[in-house]
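I have a structure I would like to understand better, so I am pasting it below and will then ask my questions one at a time.
Missing here: one protein chain of the complex. Every other protein chain is in place.
In this document, chain identifiers A, B and C correspond to the written order of the chains, with residue numbering beginning at 1 in each.
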Amino acid sequence: MNFASDNASGAAPSILEAIVAANSGTAPAYGADSYSARAEAALGELFERPAVSFLMSTGTAANALALGALTPPWGAIFCHEEAHIHDDECGAPELFSGGAKLVGIPGEGGKITPQALRETLARFPRGLVKGVQPAALSLSQATEAGTIYSSDEIADLSTIAHGAGVAVHMDGARFANALVALGCSPAQMSWRAGIDVLSFGATKNGAMGCEAVIFFNVEQAADFVFQRKRGGHTLSKGRFLGAQMAAYIEGGLWRTLAGRANRAARRLADGLAGISGLRLAWPTEVNEVFPIGPRALVPALRARGVGFYEWTSRALAPALAPREDEAFLRLVCSFETSDAEVDGLLAIVRECCAGGRGAKD
Amino acid sequence: MNFASDNASGAAPSILEAIVAANSGTAPAYGADSYSARAEAALGELFERPAVSFLMSTGTAANALALGALTPPWGAIFCHEEAHIHDDECGAPELFSGGAKLVGIPGEGGKITPQALRETLARFPRGLVKGVQPAALSLSQATEAGTIYSSDEIADLSTIAHGAGVAVHMDGARFANALVALGCSPAQMSWRAGIDVLSFGATKNGAMGCEAVIFFNVEQAADFVFQRKRGGHTLSKGRFLGAQMAAYIEGGLWRTLAGRANRAARRLADGLAGISGLRLAWPTEVNEVFPIGPRALVPALRARGVGFYEWTSRALAPALAPREDEAFLRLVCSFETSDAEVDGLLAIVRECCAGGRGAKD
Amino acid sequence: MNFASDNASGAAPSILEAIVAANSGTAPAYGADSYSARAEAALGELFERPAVSFLMSTGTAANALALGALTPPWGAIFCHEEAHIHDDECGAPELFSGGAKLVGIPGEGGKITPQALRETLARFPRGLVKGVQPAALSLSQATEAGTIYSSDEIADLSTIAHGAGVAVHMDGARFANALVALGCSPAQMSWRAGIDVLSFGATKNGAMGCEAVIFFNVEQAADFVFQRKRGGHTLSKGRFLGAQMAAYIEGGLWRTLAGRANRAARRLADGLAGISGLRLAWPTEVNEVFPIGPRALVPALRARGVGFYEWTSRALAPALAPREDEAFLRLVCSFETSDAEVDGLLAIVRECCAGGRGAKD
Partner (left out) sequence: MNFASDNASGAAPSILEAIVAANSGTAPAYGADSYSARAEAALGELFERPAVSFLMSTGTAANALALGALTPPWGAIFCHEEAHIHDDECGAPELFSGGAKLVGIPGEGGKITPQALRETLARFPRGLVKGVQPAALSLSQATEAGTIYSSDEIADLSTIAHGAGVAVHMDGARFANALVALGCSPAQMSWRAGIDVLSFGATKNGAMGCEAVIFFNVEQAADFVFQRKRGGHTLSKGRFLGAQMAAYIEGGLWRTLAGRANRAARRLADGLAGISGLRLAWPTEVNEVFPIGPRALVPALRARGVGFYEWTSRALAPALAPREDEAFLRLVCSFETSDAEVDGLLAIVRECCAGGRGAKD
């Protein structure tokens, strides 16, 4: 049982089949193939708007290159202080922007509030020579805390950002999970809510390795072919990216897969809610569950070979903070997490919590 | 028929099978999986020496990250003036080195001579503050002209470079084709000949998208995990890279595939040699053939849907330079180029050359 | 009357004389002159230790180049969240480090506490591939709040940093003011307290434009000549930097000048302390005074042509935070601020505060 991350799963069968099918014959290199064209068309249709999209094989590249297209080296990129782009990409946005400054904004549950955004923007007046210039806001949907912004919340933050001349990027590594949870359209959750550029993730949700950077303002994409190539992210056999993305979207596979992952997480969260001595750090809105409970959970899960991460966060409400004798875990479900696996995990946790209490009694 | 590049082919069947086989179950992310370990072990055994290897999905990334590990921002990277790293990667080595200077060295047939290397190094004395500092030599094996260095030639150049405190990188995008042509061991063509870091390409020779950067001097790899991650080149589902590389090496598949591509090019070159009005720009040593002939070839091949590139080069002996009424072509064979395709291409060329002469008579 | 900054003053007369004296005859360019040698020797003697020093003309360059010598592009630079390097240099440290990440640490009065440093370092475990690597701690002495660290405080922070493999830089733009206030030796306030690299400022304290980067660990300076040259900070007529720095140090001029500025600020702070309706944000430890008082101060001072800045800070104790009807000012004294100027300023403030109260009554 592996709840460490959704990227511990392989590719969804349909996507693997699409890769295999794309293998026959020769095809033009570097994305000039028919599979990539199909993916581009499918993305355009999905988002109900002419857009320019670029495929690549990692989410780090998608985020960092997208931000690099929005930000000069002397720019500021605003994001949640625990955003993946700030904490987990080894400075990739700094590399691809030529050294921009990421400005972390605190916020409970991994979310930026309009008030916090306004206060932060106020510290970076445009034209103040000694300061870096406000350039981009990056919103993670879903967030690092497994929470989501509503379309209205996104629109509010985008309006504030645009009012300050700041472009808005969405890190959609788990875009599908958030979308299915909200039940809105891709357009509503992106450009209709003010998103300028979207990192549209597929890897965590069943692709082998495929992400799209989608520009809704085409002029911001003017130099992106060079930026992607220069970053080493233009795959020569691009048909395999195109095939993955087309299969991911066509027939709604991506929603199906995300629905499965979210439901598994819901089942897990519901199960955990019934176990005494456990609490959740944040509500389970997509496919990530963050229980806080007895430290004995850690060795118990390890002993049973369960994959998971111990977690820390400054985005936790003080009242919920783990005590010294408690563990804080992240458990992630993927498109292939089965009910049996969830139930198996719950059984271990139940036993452990019961035992933990017993041991203390 | 597609002779545009060896990357117009898909993946070799065995490699595709390995990808499919690697898909079942969960696996640790970011290269901590058993497939990647198998690939690492296979590479170590192949090169008969403890080495550190890193997998990624593009050759641009492999070259640029490898060079970035050898060169400070104020360094000089020496390479042939038409090297792929200089002309065809949109400045990727500059990005990953923080702005190093690539210094092109002219040389017939795409090769650097010891004399030219010495003269160039003399222009960059170490410690001269106003000049960039000599840092790395990059040799392309095979070269952009489809020629190869012998192991002795590599050793001579490496000795000169090392004598100047300059590390030696090999761009081995077509390492397999060169190796099969030379008939030597991977060790002989790399570290035994003084190569410090190797971009070991698999994509052009039958992988879906997989290259290894191999450090023979382990200390030069000290920061490479950070450099690769920061570049967005650490794939989350790393098992698929590991599976490709393991399948590529195990059982000698890589030699088999390269042998096929080289033989197809030999058949093509031999066939072209018998056609009057044609000459080859350079000897056919691997899987690339560079004919110069009547301009009518271009529309004739286009009309028949043959993929190819028109070429230009400053590495051509003056006596061979194309006249105004001539075309200079690059034709590349891959592991799946069939005899029938080669013969079909030859038939078109023959017809065209005969017609061309007729038209002039 | 200009209390905007100590850099509103020109050069101290002795320094100007030294510049004039250095003008006669020819001299080797780029710092190979005798004036630069004299400065280097004077700095070495002053710090009681063989050190390598580099002169340049701005503090931004000194800080950013020094940090660039300590930090790889994938490194983290820890500093107070309102440090000059973070807020006021338009991303210069990011440029010269190749895109490192500055990590702001909050702290009252502009100072980093050992506890805050430890907590921050804990978030950046060495070797965690997804995170930037802990590289440098930068301490501002004096701080942006006009406060100073004791030598013991510096030593404590350095010990923590070194324990984490993190080098320690001091932004000494106001090194002289802090030193005179502490009454210790330059060595005690720098390398004996664990400082590895010092930006030794002279410009704010009477030079025309001259700063030294001093490496106490000579091996960290290995590439600095290239880094400075590449940054455009190696002056061709370097003798004029050497002459400034030599004149600044020789005969203790630098202490004399700093003593004057500090005394002027003390007089100003003492005067303000006696005015009802005013409070100081932080204690006046060097040459900067931060009064909080009625908003009417702003137009009153402007009307009289007094130079000053309105201020904001997150390093203020909550109880002291300015109310809506209050102004928060920064007033800086220089080596040439006279008692008469201080008294003139105090008279305006007194009148205004009296008037302000009157207006409200």
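The rule is simple: contacts are C-beta pairs under 8 Å (C-beta built on N, C-alpha and C of every residue); 3 or more make two chains touch, one makes a residue touch a chain.
On a predicted model such as this, the values are computed, not experimentally measured, just so you know.
Novice: Given the contact definition stated above, which residue among C:Thr120, C:Thr203, C:Asn287 or C:Ser313 touches the chain not shown here?
Specialist: Here the residue in touch with the unshown chain is C:Thr203.
Novice: Pick from A:Thr26, A:Ser53 or A:Gln133: which residue touches the chain that isn't shown?
Specialist: Considering the complete complex, A:Gln133 is the one touching the chain left out.
Novice: For a quick check of understanding: of C:Leu43, C:Ala69 or C:Leu95, which residue touches the chain that isn't displayed?
Specialist: C:Leu95
Novice: Kindly state which of the options C:Ser36, C:Thr60, C:Ser151 or C:Ser313 is in contact with the chain not pictured.
Specialist: Of the candidates C:Ser36, C:Thr60, C:Ser151 or C:Ser313, C:Thr60 is in touch with the missing chain.
Novice: Can you list, in ascending order, the chain B residues touching the missing chain?
Specialist: 73-74, 87-91, 94-95, 97-102, 129-132
Novice: Need a quick check: the contact residues on chain C for the chain that isn't drawn.
Specialist: 2, 4-5, 7-11, 16, 19-20, 22-29, 56-62, 64-65, 89-92, 95-96, 203-204, 208-209, 226, 229-237, 239-240, 307
Novice: Against the chain that's been left off, what residues of chain A make contact? List them.
Specialist: 30, 72-74, 98, 129-130, 133, 223, 225-227, 229-230, 234
To be clear about the criterion, only the chains that are shown with their structure count from here on.
Novice: If more than half of the interface residue numbers appear on both sides, call it same; otherwise different. Which is it for chain A and chain C?
Specialist: Same: most residue numbers at the chain A-chain C interface appear in both copies.
Novice: What chain lies closest to the overall centre, CA atoms only?
Specialist: Chain closest to the assembly's C-alpha mean: A.
Novice: So, what's the distance in Å between the C-alpha centres of chain B and chain A?
Specialist: Taking the mean C-alpha position of each chain, the two centres sit 35 Å apart.
Novice: With chain centres taken as the means of their Cα atoms, state the distance from chain B to chain C in Å.
Specialist: Centre separation, chain B to chain C: 52 Å.
Novice: Distance between chain A and chain C based on Cα centroids, please, to the nearest Å.
Specialist: So the centre of chain A lies 41 Å away from the centre of chain C.
Novice: Among the residues of chain B, which ones contact at least 2 other chains?
Specialist: Expected reply: 226, 229-230, 234.
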